[in-house]
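Apart from one protein chain that is not included, each protein chain of the complex appears where it belongs.
What follows is chain A.
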């Protein structure tokens, strides 16, 4: 046998320097990969895109454009002022209004943000559970409607003592959502039906159901022909937690509790382990003894319950009366919130607050500066678009590829099989600190 041992010791004089360099490199890379950095940068890019749109639609800016070459300074100054005003109004409407007359008024915006956030967080959590378990629950809208409907009916049709009434209304709301999600869940578990299609259909059914209910006198109990229900009793309302002058209600406590619960469910409970397992690799889950159909159904039942709770909290804390448009676009915004929060409980909570803030601030921005509130929609959409495409954000900010190579100028080739191979690559090129 001929064996030649090569030297084990290959330390070069520059070794230590190289090591330090690679450590720095590593730190930068770790950071750039951390999803929250991408998220923050996405928000930043969205604000820039929003600013450009504001400029493009602002009449004053357009006027200065007319004589741009004569006095370019005007253009830049006006642009700066317009953007500053719009975004500061957005901030004052969403967080803290330093121009308000009283300190109470000054902090009201943040509480309004939270009011908006409550249903978004609750429903977002419901959707996030589905995502983590490999299911696309598009049925948030229908589940929210059912939740609000059940909660409303219990709220005005039943006479119950103080605590019990609220509790029953909330439980009823959760149950309504759970049933609506459960229909999709059981169908998927038993027949393999695609949950996307089923939940979309259930959204439509919920819309027609609520429209029909609102025309039934036994249901609305108002004595009038208006398609709007009676108002829920005081005893069933989510009580305010900051006193008069504020709309913030106990729903926010519910949202916090739900966030903690979902974290526990996903990360600490055996059921959550099963749910994540079927989401990642149903074959291995089955081999490990997980009852896959049962877990599948439970994912959509629990997700539906959370969406239903979101609808109930929205009704019992803010609206009090059931109308056909009760869910607004909540069900779809919740999907965005879950995406932005990367389906993590805390992330979803924060994303819910962000979206609640954009909505609250958008109102003030439109009122004070005439900037259309639709800009807020653009912001939301751009954020999500960027979140869904981390490589794009990396390219914009020249961040290194997670694999360590600065593949900023990556050539896109149709023939490149990489996409296909990366999709099935067993070891995601993910750095792990040793």
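Everything that follows uses one rule, which is that a contact is a pair of C-beta atoms (placed from the backbone, for glycine too) under 8 Å apart; a residue touches a chain by one contact, two chains touch by 3 or more; residues count from 1.
Keep in mind that, in the parts below, contacts and distances are computed from a predicted model.
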From "ABC transporter ATP-binding protein", "Xanthine dehydrogenase family protein subunit M", "Vanillate monooxygenase" or "RsbT antagonist protein RsbS", the hidden chain's UniProt protein name: "ABC transporter ATP-binding protein"
Identified contact with the non-displayed chain, of A:183, A:277 or A:386: A:277
Contact with the hidden chain (one of A:40, A:136, A:211 or A:288): A:288
Contact residue for the chain not shown (choose from A:269, A:329 or A:381): A:269
Positions on chain A where the hidden chain makes contact: 1-6, 8, 10, 22-23, 26, 30, 264, 268-271, 273-274, 276-277, 280-281, 283-291, 403-405, 407, 410-411, 413, 415-418, 420-421, 423-434
